[in-house]
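Single-structure report; data block below.
A single protein chain has been omitted from the complex, and every remaining protein chain is retained in its original position.
This part shows chain A:
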Amino acid sequence: MPSKAQLLWMYEAMEKARYYEDTMATVYMEGKQPKFDIGAGTVPGEMHLAAGQEPCAAGVCVHLRPEDTVTAPHRPHHVAIAKGVDLNRMTAEIFGKKSGLSGGRGGHMHLFDPAVNFACSGIIAEGTGPAVGAALAAKLKGSDAISVSYIGEGAANQGATHEALNLAGLWKLPVVFVIEDNAWGISVPKSKATAIADTSQRAAGYGMPGHHVADNDTLALFEVAGEAVARARRGEGPSLIEVETYRYYGHFQGDPELYRPKGEVEALKAKDPIERLRKAMLEGGEITAEEADAARDRARQEVDEAYAFARAADYPAPEEALTHVFA
C-alpha cells in the first residue's frame, strides 16, 4: 500500500498532468481558428495529448529517483511531468522558445532533460533500446539506477521492442518495460493489430515476469511497479507491465476520430482514474479533502506558471538552427 506521502504525490502528479494537457488542448487551438492549419498558431506541429493515461506515469514514477532513466514515446507529457522534468523549460520547448529544454530544436516529441534522465522520441518503440542501454551503463558503473521504457500497445508489435526485450532478459538488466495500452494505434484498435489480447504474456518469451494491470487502476499499478522496480534495483533483471489505460483525446489534436465508437470516451471519463484515486485516498481516511485540494491547486498553479513562462519567453534567432549539430 502506498504511504500517505506517496498517495498525495501520485495524485498531485496526475492532476498536474491532466491540467497540463487540458490547458494545452486550448492553447493549441490559438491561431488555428476558424481554419485549422496544423502549422499555425502558438503551438504548431503535431500534438499528442495523454489525458486519461496519468496512472501509467504516476504509478510507476513514484518509485523512481532522479538518477533513474525514463524513455517515453511521442505522447510524453504525463511521463515527463511525473519524472520531474523542468516544467517551465518543457513548456517553453513546446512553444518553440529559446529558453526551452533544447532551445526550441526538439519540440513536443523530442524532450530531453538530462537533469532527471528523461528523453523521448517521435519514432514508435525507439525508446526501448536506449532504456536497455542506460540500464547496461548503470550495471557497468556499479550503480543501482534502473531504466523505465514507456511504449504504447502499438509499439509492442515493432521489431525494436522485441529485440530490446530479449537483450534485457538475456543480460538481466534493470529495466521495467511499461506498455500503455490505450486501445488505439491512431485508428487501429488493438484487436486488429496484436495477435494476443494480453501483451504482458510476451514477457515469458524473453525470460522476465509479465504483469497485466486492468482498467487504468493507479493503485494496482503502484503495487506491480513497486515490485518490478525493486526487482530491477536488486539486480534480478527486467519486467514487463501492460496497463490498460484511456486515451481521452484523438491520436493528435485535429484527428477527426471517425474510427472511434460513439460514446467510448464518455464511458471512460465516467470512471476517470484521477477521480477514482481521489475517492480511494479520502476513503482511506489518512488524507483529507483539504489536503487533496491543496495538492491539486498546487499542481494547477505550477502548470499556469509554466505556460506563463513559455508565453513570455523569446523565440530563438533563426540562425540558431545551425548550432548543436555536433557536440
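We adopt the following convention: a contact is a pair of C-beta atoms (placed from the backbone, for glycine too) under 8 Å apart; a residue touches a chain by one contact, two chains touch by 3 or more; residues count from 1.
Just so it is clear, contacts and distances are computed from a predicted model.
Chosen from "Symporter YwcA", "Sugar ABC transporter permease", "SsuA/THI5-like domain-containing protein" or "Alpha-ketoacid dehydrogenase subunit beta", the protein name that UniProt gives for the omitted chain reads "Alpha-ketoacid dehydrogenase subunit beta". Looking at A:Val27, A:Met90, A:Ala125 or A:Ala138, the residue that reaches the missing chain in the full complex is A:Ala125. Interface residues of chain A facing the missing partner chain: 36-40, 44-46, 93, 96-97, 100, 103-110, 121-126, 154-155, 157-160, 185-188, 192-194, 254, 258-259, 315-322, 325.
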